[in-house]
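Just one protein chain is left out here, and the rest sit where they should.
The first chain written gets the first letter, and so on, giving A and B; residue counts start at 1 in each chain.
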Amino acid sequence: MSKTILKVRDVVKRFGGLVAVNKVSFDVYEGEILGLIGPNGAGKTTTLRTIMGMATLYSGDIVFNGNSIKKLPTYKRVEIGITMVPEGRKLFNSLTVYENLLAGAITKRAREKLEDSLEFVFTLFPRLKERRNQLAGTLSGGESQMLAIARALMARPQVLLLDEPSLGLAPKIVLAIFDVIKKLRDEGGVTILLVEQHIKNSLEIAERGYVMELGRIVLEGDAKKLLSDERLKKAYLII
Amino acid sequence: MGINIKKVYTLTFGLGIALTAVAAALIMTFSRADPYIGLLYGLLSWVIVAMGGLGGVMGVLWSGLIIGIIESLGMTLVSAGARELFIYLTFLIIIWLRPRGLFGRR
Partner (left out) sequence: MRLIDRNTILWLVVVAIIFSLVPIALGFNAYYVYLAAQIVLMAIMVLAWNIIGGYAGQLDLAATAYLGMGGAVAGLLLTFYGITPWVGVPLGALAAIGLAVLVGYPTFRFGIKEVWYALLTASLVVIVQRVFWLIYGSTEIYLPYYEWSWLYLRFSRYEPLYYILIVILLFVLWINIVIKRSRLGYYLAAIREDELAAEALGIDVRKYKLYALIIYAAILGFVGGIQVSLTSIVTYRMFDPWLAIVVAVVGLIGGLGSVPGVLVATVVLRTIEEYLRSTLGAVIPGLYLLIYGLLIVIVGILKPEGIGGFIESLKRRLHKGGTQ
């Protein structure tokens, strides 16, 4: 039986009158890839941000490894093992690849394992090793996404939140990125919460999925089953 | 989407400047003129707008009102020189409580 590493309980997030996340609950099992999918504006990114502490909860709770973390500031959450790769990468463009990676290893835990982390990341992304002294702002789309993921990995997270990693990338590169994500789970032992609009690709590598629409979870279940779900197919036409 | 953004910006900017010029001309009739007063009025108007929340007429209205009342209170209670102290102290406190202004969007 898989252990629940992260629990999202009845989370509500409001922006003034607008309820962006409406009583969302789900469990993330250790070592899995969980897909959180849905259209634009469904509240997926906001949900991730509440998990990271970058958006304050209106009500509800976030439980990590059995402890409620809703009162912890963001940097503390990174310290205990949750890291996010934000939408649009948000790299530090005026710093080099290497410096961006250094910046990712903030916590004491991460700094102690700095050399190991660098090695791990460079094996996973050999292209980054080649370009280690290049300015982050000069990288291509795919390389930027790789750097963003690598940078988050430097914090040695237990749970990695990925916000739309395929955004703006060419299909071939998207496949490469998803390959890496799979590797992370298989070889790196990282639990991954994947937010995506790319339904097919995400459900193909995930174990389970939750579909969000207008702030609520409307569909959930085994990834394979969801892929062949009629309602999903009709709604998103993509599959 | 059909809206000529550049044009709108230029227009707004120009209008803003024109209005300021008119206001300045009016103020000139009872105040002094030197290149430095720009700061006084400049900062004050910026503070009022920012305190209101950078965006609606409502915000600026309330902000201006509050500032005006505090200003008068300050002048009567303490002294004429305290006027600016109260205004900017109010701004400080309000911004601490509402980091994006009174009616700012989070």
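The rule is simple: a residue touches a chain if its C-beta (ideal position, glycine included) is under 8 Å from a C-beta of that chain, and two chains touch if they have at least 3 such contacts.
Fair warning: this is a prediction, and the values are worked out from it, not measured in the lab.
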Next on the checklist: As a test of the contact rule: which chains in view would the missing one touch?
Outcome noted: A, B
Checklist outcome for this item: Among the options A:Leu102, A:Val180, A:Ile205 or A:Leu219, the absent chain makes contact with A:Leu102
Item to check | Residue of A:Ser25, A:Thr74, A:Gln158 or A:Gln197 in touch with the missing chain, whole complex considered | outcome: A:Thr74
Item to check | On chain A, residues whose C-beta touches the chain left out of the figure | outcome: 52, 54, 73-75, 77-79, 83-84, 86, 90-95, 99, 102-104, 106-107, 110, 151-152, 155
Checklist outcome for this item: For chain B, residues touching the missing partner are 34-36, 39, 43, 46-47, 50, 54, 78-79, 81-82, 84-85, 88-89, 91-92, 95-97, 99-101
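Rule of thumb we're sticking to: only the chains that are shown with their structure count from here on.
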Checklist entry - Whole-Å distance, chain A centre to chain B centre, using C-alpha means? => result 43
